[in-house]
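Worksheet for the structure shown next.
Only a portion of the chains appears, each positioned as in the full assembly.
Letters A and B name the chains as they come in the text, with residue numbers starting at 1 for each one.
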Amino acid sequence: MTISSKPVLISEDKKRVDGRKPDEMRPVRIAVGVLKNANGSALVEYGDTKVLAAVYGPREALPKYMTSPTRATLRVRYHMTSFSTSERKSPAPSRREIELSKVIREALEAIVFSSLFPRTGIDVFIEVLQADGGTRTAGLTAASLALADAGIPLKDLAIGVAVGKVNGVLVLDINELEDEYGEADMPVGIAPNLGEIVLFQLNGVLTREEVKIGLDMAFKAAESIYKTAKEALYNKYIKLVEEVKSQ
Amino acid sequence: MSITPEREVIPTMQLEQVVKSIKRGERIDGRGLLDYRPISVILSPIKKAEGSALVKLGKTQVIAGVKLELGAPFKDRPNEGVLQVHSEFVPLASPSFEPGPPDENAIEVSRVIDRSLREPRAIKLEELVVEPGRVAWVVYNDIYLIDHDGNITDASMIASMLALATTKMPRLIRTESGQYTLDSTTRETPLPVNLLVATVTIGVVENTLFVDPNLEEEQVADALIVLAVDERGNICGAQKKGEKSVSRKILDSALDIAVEKGLYLVNTMRSILNNPQSYIKPLIEM
């Protein structure tokens, strides 16, 4: 890998490296129900970040792990394919992947009505197909949509979006270059209808006020992603209805 | 250690139906015995990889990605680049897959594909050495199965072959101190490919042979015969799978079928590669 000097992340006319304004998301594309085997699935793209999620369950839990008499057990795996990153990633789970699996599981625990399915397991598998910043937030969005697609009752969707700080400016939905050379990356998971935060991390240094402004930006962006997500769910529903009709 | 797998529990009625269909020569999904399912392809869906392809063979979906690095050649092959094939059966692809390192089935698929590429010299590894015995290109061909509806091997082979054949190598930079690095932002010369190879997976139910088994057909098959065929019609790999034996006659017929269907698959790939732009499209159509 060639070592480049730190690039200019915000141009004089306040444009970012990919031409976006500070509070502008990358194009968000969402498809639901993309896999045959899984009970629910979703493919989510934030720009060049592409994440696939599948849900199996509620299903009889394997003997390998315990179930609970009062609720469904969630098993969540966040995993990066080996070709998703600039340098090939070893397929073995890294410490980062183990941490993010936990953080995303806890975010999903907050939205799943798990008490409806005692003694079962709900498995959520996330594969990052291409990583260009924001894989955990796109992954959270994909996971909650796959849960919805699987028909599992949810309190709300969980929408992930990262706020960053680059060249002193707070920006929305940072890409890899901004993450690498910027000052902060703050991934936030939001349940837009509940107005609640289900995931919150900070990697970098911000003032207390910057955190609060960043949260405002995240809440606003979550609303807009939420709309796209609902459309994707609706599109699949429409398609299903049409299929039924045409039979 | 290899352990007799537990059987998937499928209602027997349904299983019998699958068997009957095959024996009748008309398969449950309406195909003839020697018909492949529709093949749909997206080339280069993963820009971060030097090459990639998503292949749908019926409802089976596979993504292959090719990553290039610099490394040391194998000790006994000082004048060649290194080819590494890995296959991951990630748990999102099937309710029967568990997270963890590749099991014997995933390892078998990757080793069959590895040999079928290596033996006919599908990749010109001899052109991928930088400094003999010291520095060579390492070609990682990583295969992710994302939806499993049978015949993983053939789908993985098509995805691998297309990903390799569309791989563009980044620029190699030699520093003043004699070290080498890659400029991973570039995509220059194509990876040198000698010829195309396909595998043909043939199911056996009693004395009936059929190609491209779907998941249910795999579950009723006595055995599967995987035969790799190169574009010259030679057999360049073979693997009998499954818990029953096959007769000499069956194997001879399978060889004949393999050559025919192998060339069909090679031609399908050739026509895609002749017109790659039509296959570069977004993963999500809005």
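Following the convention adopted for this analysis, a contact is a pair of C-beta atoms (placed from the backbone, for glycine too) under 8 Å apart; a residue touches a chain by one contact, two chains touch by 3 or more.
All values reported here derive from a predicted model rather than from experimental measurement.
The formula for the complete complex in this structure file, using the labels of the chains on display, is A x3, B x3.
Quick note on the criterion: only the chains that are shown with their structure count from here on.
Measuring from the averaged C-alpha position of chain A to that of chain B gives a distance of 30 Å. For chain A in complex with chain B, the residues that touch the partner chain are 1-2, 29-31, 35-38, 41, 43, 45, 48, 50, 52-54, 56, 59, 62, 64, 77, 79, 81-88, 91-92, 123, 125-127, 129-132. Chain B contributes residues 45-49, 52, 59, 61, 63, 65-67, 69, 86, 88, 90-95, 98-99, 101-102, 140, 142, 144, 146-149, 173, 181-184, 282-284, 286 to its touches with chain A in the complex.
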